[in-house]
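Apart from one protein chain that is not included, each protein chain of the complex appears where it belongs.
The block that comes next holds chain A.
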């Protein structure tokens, strides 16, 4: 895995790109490369992170404009090839807007921007993103979002449940998400989107290390 490289996508308005890169390089010794959103050449990265932030100022809807960037257009092939894609917060919003994951993320029920640590139940380890080995079924990660309320229709929700696509659920739903959903995967399991920020929980000095395993899972085949 010496040359394994994770591409960290940078949109105008991304603001967690450096945090993700710091967590991967500094805490996990995984090489990263920033990918400008106008690039469509993904040939030299082995996995991709869509980081948090406010891509294109969140104009129109969160993630709606980012969806049309050359990089997101190129992502289809990348995902089909089975390579792993992790969308965190705004990255999750982009993955739903672009149809890689079902549902949508809308304004929090209480309209507040919520910045807090939340307890999360691991529901499915599809794709190995939360298969942390120590059988810890509840983890604590930070959230920071104004539009993180997961919404989908009842047919989609049934499909998510039946196919074990729900990765994480809030223990105490902070934002009104349907079925307490905090993160989901695609059917293959190689795409994960979640509102909590694993990159902000990678060192005890900043409050915990429950995010390490998810980031480390990027190198899984």
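As a working rule, contacts are C-beta pairs under 8 Å (C-beta built on N, C-alpha and C of every residue); 3 or more make two chains touch, one makes a residue touch a chain; residues count from 1.
Throughout what follows, contacts and distances are computed from a predicted model.
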Checklist entry - UniProt name of the unshown chain, from "(2Fe-2S)-binding protein", "Phosphoribosylformylglycinamidine synthase subunit PurS", "Transglutaminase-like putative cysteine protease" or "Tripartite tricarboxylate transporter permease"? => result "Phosphoribosylformylglycinamidine synthase subunit PurS"
Item to check | Residue of A:103, A:142 or A:183 touching the missing chain in the full complex | outcome: A:103
Next on the checklist: One chain is left out of this view; which of A:64, A:79, A:114 or A:144 touches it in the full complex?
Outcome noted: A:64
Item to check | Contact footprint on chain A, counting only the chain that is left out | outcome: 60-61, 64, 68, 96-97, 102-104, 106-111, 149, 151-153, 176
